[in-house]
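Every protein chain but one is kept in place in this view of the complex.
To keep things simple, chains are lettered A and B as they appear, and every chain counts its residues starting from 1.
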Amino acid sequence: MTRIAYYPGCTLKTNARNFEASTLATAEALGIELVEPGRWNCCGTVHALAKDDVMHHLAPVRNLIRVEELSNKGAIDGKQVVTLCAMCYNTLKRSNQVFNQDSDKRKKIRDIMTKEDIQYSGNVEVIHYLEALRSLGWDKVTARVVKPLKGLKVAPYYGCLLLRPRGIGVDDADHPTIMEDLLKALGAETVEFAYSQKCCGSYHTVQMKEAVADLSHRILKQAEVAGADVVAMACPLCEYNLGPRQEQVKKQYPSFNSIPVVYFTQLMALAFGLDDEATAFEANRPDPSPLLKEKGLLE
Amino acid sequence: MMRLESKDEMVTIFVMGKKHSVPGSLTIMKAMEYTGHQFRRGAGCRGGFCGACATLYRKKGGYKLEGALACQKIVEDGMYIAQIPFSPTDKKTYKLEGLKPDAPTIMEYYPEISRCLACNTCTKACPQDIAVMDYVQASLRGDIEQAAKLSFDCLSCGLCAVRCPAEIVPYNVGMLARRLYSKYMVGPTQHVLNRVKEIEEGKYDSEVKELMTMPLDKLKVKYNTRDKVAE
Partner (left out) sequence: MILRTGPENKRYRDRVKELSGENVDLCFQCGACSSGCPMTQEMDYLPSKVIRMVQLGLEEAQEAKTIWVCTTCFNCEVRCPRGIDIANVMEALRQMVLRKKYNRVSLDDLSPEELRELPQVAIVSNQRKLTA
């Protein structure tokens, strides 16, 4: 088993437990052990964009120190950390870059972190689970599939922070294919739709939920028109805005047809033939089980 | 009247800006009283357990801001002292009955923990060496057990709350976590339940009655000759 550090992020322990459960199970099935540090903190969710900001880099860098500690004591192979939440991915990766490129900020950050046992070297690599799978090889993923997702039309939804800003993303910002590659490896049919990289509204779901419902409606309607059965997600905030928020969408657009929204790892767990604890569909809103049963993919 | 050891070295401290010379073996609290200050607030058990005497200080020539309990910390030369007799906090009212030990419960009462920057200033300020940031972060992701265990030594002295840039009051969060943990995750301890049952059955009624009606001199004798539990 290859051991890679795993940074969950707060939401993976609460609203997105299904994302975590399906990921840990599928990783194990692929021979990857995801090692969570015993101690970690919220990454901050958004990267500190102001050029003079030092304080907001502390939280992400602290997590990178946790990964380095795991590496130093031999608990992981190499110095990579896998994240699931696209926002955590973006924040950790960008702060890591700032730490490595800005010597003034690096010094200040080190000076403040006096209670840490080690000084961060800057050498941890932040990757998203999709990147780990791509490195492993799609053929290895296919080899593990026992129940190909035949007849399931999946619309891959990337959102923003998995691909942007340019150079930070897991794939080309204009023509990404990484999620399609994964879904095809699982035997599913992928559907191209116009809004797969359009923002879901992000944090405005807290105080501007009507505007977010508008965006969700546009995105999901496009997926429906393109013929999708389900939409595949890679971020818990996007999943919330396109999944549970459908209740709000229905209020504003009564003719809206709900469409199930699942994490890509849940589809992996389904294709790998793993049990209910791994697929964890009961936490999803709206419930994808009726559609999956109809397709003969779920008993 | 304080006795001075003849070999006790004097040190210089500054109390509210004014310079004083005090014996170097005294705690901050005793040193302030030595200089003639009288504590009307900010003194409690004097034993490092109640959290009343939260104090901030800097050392002359240095920029570091430290937190301590005045009744425990021995003075150092050049200490520049200020007391924090009260820190403004808003403890939320909640009924423990019906609450679940999870993240949504903590978020409902203390949503400001979402503002935590993980800057660790709270941990640095804590006079009890508690990993304050860690228990706040544990609460944010619903790990109530971790939050309860890490915050166990907390005295609610307020130094973390006063310094937090995200305006969180960590000790209120820790208290809720400990209450939820004890009530819902550990459950009631059997020996307490047993004792309550005994009391309700009237096992101690006659003894209590006897004590309540005993004259004061006999009571004093009884107290002084009681069985003492070995340390």
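In this section, a residue touches a chain if its C-beta (ideal position, glycine included) is under 8 Å from a C-beta of that chain, and two chains touch if they have at least 3 such contacts.
Being a predicted model, the structure only gives us computed values, none of them experimental.
Q: Among A:V141, A:C160, A:L186 or A:A228, which residue is in touch with the absent chain?
A: Of these options, the touching residue for the absent chain is A:C160.
Q: Check each of A:D52, A:D104 or A:E299 against the chain that is not shown and name the one that touches it.
A: Only one listed residue reaches the unshown chain, and that is A:D52.
Q: Looking beyond the chains shown, say which of A:R3, A:H204 or A:K250 touches the absent one.
A: Among A:R3, A:H204 or A:K250, only A:H204 touches the chain that is not shown.
Q: Tell me which residue among A:E28, A:E116, A:E189 or A:D214 touches the hidden chain in the full complex.
A: A:D214
Q: Over the whole complex, note the residues of chain B touching the chain we left out.
A: Counting over the whole complex, chain B touches the hidden chain at residues 103-105, 107-108, 111-112, 114-115, 140-141.
Q: In the complete complex, the non-displayed chain touches which residues of chain A?
A: 9-11, 14-16, 42, 44-46, 49-52, 56, 85, 87, 160-161, 164-166, 173-174, 197-199, 201-208, 211, 214-215, 236-237, 240, 244
The working rule: only the chains that are shown with their structure count from here on.
Q: Between chain A and chain B, what is the gap in Å from one C-alpha centre to the other?
A: 41
Q: Flag every residue of chain A that touches chain B in the complex, lowest number first.
A: 8, 10, 13-14, 39-42, 44, 55-56, 58-59, 62, 112-115
Q: Residues of chain B touching chain A in their complex?
A: 102-104, 114, 116-120, 123-124, 133-134, 137, 140-143, 165
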